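One chain of protein is taken out of this complex; the other chains stay put.
== chain A ==
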Amino acid sequence: MLFPSLNMINNNSVDMDYIRSIWECLASICNCWHCTDDLGSQGIEPNERTHLLADSVNQSPALRRSNSADLSNDYSQSLPKKDDQNALSRLVQNTAINMINVGALDSHTLEHQEYTDRIKLYSQRLQQQWNNIQHPGFVQKGLLKDVPNHQSYLSKGIHLDDTAQMRIFIQKSVAGVLGIQVDHREAVVVPFEIP
């Protein structure tokens, strides 16, 4: 008496598997048809059978991937609820991103302790970095910075001829600057000819 019932259960489970596979196949075909229908006819009025969240789910990259992949494997019986959840959470997330939330301005205040801790942390890290790295923007200051071994040049005596020559050049240049004259021949301020 126990055997036939077990056998029946086995048969039932086999039948259920068979029906489920057919159902999955049908569902995948329907899903494909639905996709092509959506692509082909975008101007159709929504009726009572269209899901509010279906479009956002269909357009999500996750589901597009599953459509292109093996549909019969991905379309398990627990997925629709999960998709609804995902779509809902995505809607909430998008709304939160797009909403202008002035109230959020107050929520970004740091605790005083954390503030001081971070200041210390940053100063420590910066000290470490700046001790290790020679910054390219650091400009060497001073005269003769591009002359190697400048002590030897500075320690040499200056010949009198050189100083005399430099003096002559300077005197000539000063005389030249003083000799500059502006010879204006026309009126500097010209009135506009306004009728």
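Here, a residue touches a chain if its C-beta (ideal position, glycine included) is under 8 Å from a C-beta of that chain, and two chains touch if they have at least 3 such contacts; residues count from 1.
Operating definition for what follows: contacts and distances are computed from a predicted model.
Q: Looking at UniProt, which of "Ragulator complex protein LAMTOR3 homolog", "Uridine kinase", "Mitochondrial outer membrane protein" or "Eukaryotic translation initiation factor 3 subunit K" names the chain we cannot see?
A: Of the names offered in "Ragulator complex protein LAMTOR3 homolog", "Uridine kinase", "Mitochondrial outer membrane protein" or "Eukaryotic translation initiation factor 3 subunit K", the one UniProt assigns to the missing chain is "Ragulator complex protein LAMTOR3 homolog".
Q: Just one of A:Trp130, A:Tyr153 or A:Phe169 touches the chain that is missing; which is it?
A: With A:Trp130, A:Tyr153 or A:Phe169 as choices, the missing chain is touched by A:Trp130.
Q: Which chain A residues touch the hidden chain?
A: Within chain A, the residues touching the omitted chain are 98-102, 104-105, 108-110, 115, 118-119, 122-123, 125-127, 129-131, 133, 135-138.
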